[in-house]
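The structure under discussion is supplied below as structure tokens; questions concerning it will follow.
One chain of protein is taken out of this complex; the other chains stay put.
Chain naming follows the written order as A and B, and within any one chain the residues start at number 1.
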Amino acid sequence: MLRYVVRRFLHMIPLLIGISFISFFIIQLAPGDFLTQQALNPQVSAERIAQERARFGLDQPIYLQYLIWLKNILHLDFGYSFAYRLPVFTLIKSRLYNTFILSLSAMIFTWVLSIPLGILSAVKQYSWLDKLISVFAFLGLAIPNFFFALLLLYMAMKTGWFPVGGMYSINYESLSLGGKIWDRIYYLILPTIVLGTAGMAGLVRQMRGNLLDYLKADFIITARAKGLSERVVILKHAVRNAVNPLITLFGFALPGLLSGAALTEIVMSWPGLGRLMLEAVLKMDLYLVMGSLIMGALLLILGNLVADLLLAWVDPRIRYD
Amino acid sequence: MKKVVNLIVGISILLALPSLSPARIENPKVMEGEVGKHGGTLVWSVFGSGPKTFNLPIAQETSSTTPLSFLFSGLTETHGVTTEVEPALAESWEFSEDGLVWTFHLRKGVTWFDGEPFTADDVVFTYNDIIYNEDIACGMRDLLTIEGKRMKVEKVDDYRVRFTLPVPYAPLLRHLGTAIMPQHVLEPAVKKGTYMTTWGVDTPPHKIIGTGPFMMKEYLPDDRIIFQRNPHYWKVDQEGNQLPYLDGMIMLIVPSIDTQLLKFQAGEIDLYGMRGEDYAILKPKEKERNFTITEEGPTFGSAFIILNWSHPDPIKFKWFNNRQFRKALAHAIDRQTFIDNVMYGFGVPQWSPVSPAVKAFYNPEVKEYPYDLVKARKILQETGFRLKTDKGEQLIPEKIGPWPRWVFVLISILVLCFLCVWTAIRRKWRIMIIWIVLIGAIAIGNYYVSIRPVGPKYLYGLDGHKVEFELFTNSGNNIREALGILLADDLKKLGMTVHFRPLDFNLLVQKLTTKPRGDWDAIILGLTGGVEPHGGANVWKSDGGLHSWNYDPENRYDWEQKVDDLFNKGVQELDPQKRKLIYDQWQMNVSEELPFLYTALSTYLSAARNTLKNTRPTAYGGTLWNVEVLYLEKE
Partner (left out) sequence: MTKKGARTEDTTFSELRSVTKTQLIWRAFKRHQLGIIGGIILILLYGFAFFAEFIAPYSSDLQVRGKAFHPPTRLHFFDEEGNFILQPFVYHYELVDRVFKVYRPDRTIKYPLRFFVRGEKYKFLGLIPSDIHLFGTKAPGHIFLLGTDKFGRDIFTRLLFGARISLSVGLVGILVSFSMGALIGGIAGYYGGVVDNLLMRVAEMIMAFPGFYLLLALRALLPTALPSTTVYLLIVFILSFIGWPGFARVIRGMFLSLREQEFSLAAKALGSTDLRIILRHILPNTMSFIIVAATLSVPAYILGESALSFLGLGIQEPQASWGNMLAAAMNTRVLASFPWILVPGFFIFITILAFNFLGDALRDALEPRMRTSRQTFTG
């Protein structure tokens, strides 16, 4: 097992280099650089821009810029953000945590809701309940995230049930520990719904499909023949098997949430990584973009790895050598 | 709302303690406004992202300068209502007859947040070691460089500073509002050459040392900044009470304007800078939600169309350099619809490069070009542009040889009918269907060819070229995009073919700043504008970096020369009356020559809770320009 994990990590290295290489050049292909917009600022002279460009190393050939960046990575130096004049890593760190909380709660929301709904939908195949669940599961998918977020905020304003965006209350600091935890949950609810419902449709349909397959399998028929109650047959035998393939999906979910979260973060004013990165891309803050991209790719690869290990743990038939 | 009150009480208890210490400032500045009560926390929000740096001199974006402006003060400051320059850290000043030597008397007893006294050394350090330091990218350097030369800044004694100018400089006092930085904190960084990276956003906020009304207590990245009252601030109210009244402020960073609006409606924030479209939502709720909307006349930010006078294509060069052509275009801008539908009724047409909000310099006499397509058409006619009808190109001509087309159609249909009957007799139904289909096709085809619509009328220049050009703007700016859509439609009515294309901002900048002959036709742009007309020198002087409509030195006009002279004269004229006359002349020139086709200025709108007292919102300073005297009345 350990050997497998090590090998997977070694596989990551060329992958990351490839990703960084392509991203670096695609970003550089776009017209202008971080300093281009400064040219329209009446207070900034052309000489100053040239001076800054040299300071940032933007006047060097692209391949050299890339190689220098790559060399620094080896020293765990992800470079400086032009806009913030701070190490990229410092910037990402403070937002990564927020995004992680949001992604995690969205994921829990999706899974906790989808699996029972999927089971219900499969057991009552073609019934009205099945159809109702289908429609419900697709609701989140079919409304563009940013729009759904605005709708929910509007509702929050009208009813006063939920806070209108943000991450903590104004008086967060003066709350007791319990109060703080509740405050965090209270502010998490709406963004979680927006992000969580988007992934629900896929999972519900998947769960339904898998379970339907297994309900026709021989061992289920045997279990029924043994006289086990329907409840035990479904929950103990069928569902356990049907959940397995979903675990692979888990690995893909994290980076998907990352890019999907940017627009939600903007509308819900959630101080996350997506927002930072969107701004960095639009402003061509080169190393900040690269840092975030690498972080996203790492998340994906790690997510896949965790999913594979989980699968091996859940399903003893799978062996890694 | 109740929650907010609780929290205000909570925070005021926490923060009330330091305000007990006595003020030691010898001659504090007395602020106008009714006497208020201490306490309370004001919650407001900014649109966009968080600050990029805590280092004010090198900060470039409003997202950094807005919060930092509460931490620092300059030698002078601008009054939010009158827009006049007033004393700040300098309590008074005098200048020599020729306007070249200025001596500033500093307020005594002012301290930095950490208790160190503020002295002339700090001023000299700020100007000589930061602003004029070549290694530091400071935005103020260009503004404080006069005729390419620096001012000499010297310490006379601890509380007196002398500025020596190369030539008289009218905007000097306004520009001396530049924040003064603490020498004792920043000098090591300047010496070491690490100034550019000091006071980044990872610095603990309480380590940012200034002399402003508030200090920073905490920064949560991209979420909020929490401010705390500066108990030793150098301003008092009319009864001599220490200012500011507020115990603290919370600035939320909200990346969506609509979320801001919803937050205001939900009572989560106390102030909101409104857009025109919000008026209809907020106005009916004014009483119920206990806030007041203020409408305060035109703002400063302009939106205009510029044409490329130094176009590489000789045909377009001729059109765009033709004043009459530009005049016709100016008449084709439907400003009223733009104001009514895009600004939702809250705007005024703009005709001069100076906003009417700048009362000291605005010239109301400038030429106006109201929306009038008939007049525009007439002007174009007189200039030699002609409307021609484009006959849609006909696939089959009306006459083929000597015979008209219908003869052929008739003959072919007759032949086909005959064939049809023939096959029917021979009972070959399938082949018959082919003939029937062919008859139908010819009949329908002929119908369409004959009703083929006559093409629309297009405008042609003198030399027979169709008037066709591209109109760019930066994508993502809704107001400019809307303007482009309106204008393109109106120009279409004049017979011009205008391709409106929103572009990536970087790309637009690159096109615009190509010298000497940029490859673009027309661009919708905006300038932020301000009170000081010389702020536009970079745009209006013909060698200015943003003289973007005409960079080509070989294509210079007399009036451009004249404007150059006016700007050179205006900047050295210290008498306000004479200075206004100079800039009046410039506004007149611009309105006659139309390098910029101005559209409309939005009206300043803001909403504030009624519990917040002493507010005097203005287009220039917003609601928070007199933040010291704002106080919260408890509900």
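Convention: a residue touches a chain if its C-beta (ideal position, glycine included) is under 8 Å from a C-beta of that chain, and two chains touch if they have at least 3 such contacts.
It should be emphasised that the depicted structure is a prediction, and the values quoted were computed from it without experimental measurement.
Residue in contact with the omitted chain (choice from A:Ala30, A:Ala46, A:Val112 or A:Ile221): A:Ala30. From the options A:Leu67, A:Ala142 or A:Leu235, the residue with contact to the chain not on display is A:Ala142. Residue B:Ala488 is the one among B:Val101, B:Ile413, B:Ala488 or B:Val539 that touches the chain not shown.
Residue positions on chain B in contact with the hidden chain: 258, 261-262, 277-281, 334, 337, 340-342, 344-345, 392, 448, 451-453, 470, 472, 475-478, 481-482, 484-486, 488-489, 499-504, 506-507, in rising order.
For chain A, the residues touching the absent chain in the complete assembly are 14-15, 18-19, 22-23, 26-27, 29-31, 126, 131, 134-135, 138, 141-147, 150-151, 154, 201-202, 205-206, 209-210, 212-213, 245-246, 248-249, 252, 255-256, 258-260, 262-263, 277-278, 281-282, 289, 292-293, 296-297, 300-301.
The rule is simple: only the chains that are shown with their structure count from here on.
The centroid of the Cα atoms in chain A and the matching centroid in chain B are 36 Å apart. Within the complex formed with chain B, the chain A residues making contact are 30-33, 36-46, 48, 51-52, 83-86, 90-91, 94-95, 150, 153-154, 156-157, 160, 163-171, 173-174, 265-269, 271-272, 275-276, 279, 284. Within the complex formed with chain A, the chain B residues making contact are 3-4, 6-7, 10-11, 14, 41, 43, 49-50, 52-53, 60-61, 137, 139-143, 196-197, 200-202, 218, 220-223, 250, 252-256, 258-259, 262-263, 265-266, 268, 504-507, 509-510, 512-513, 527, 535-536, 538-539, 545-546.
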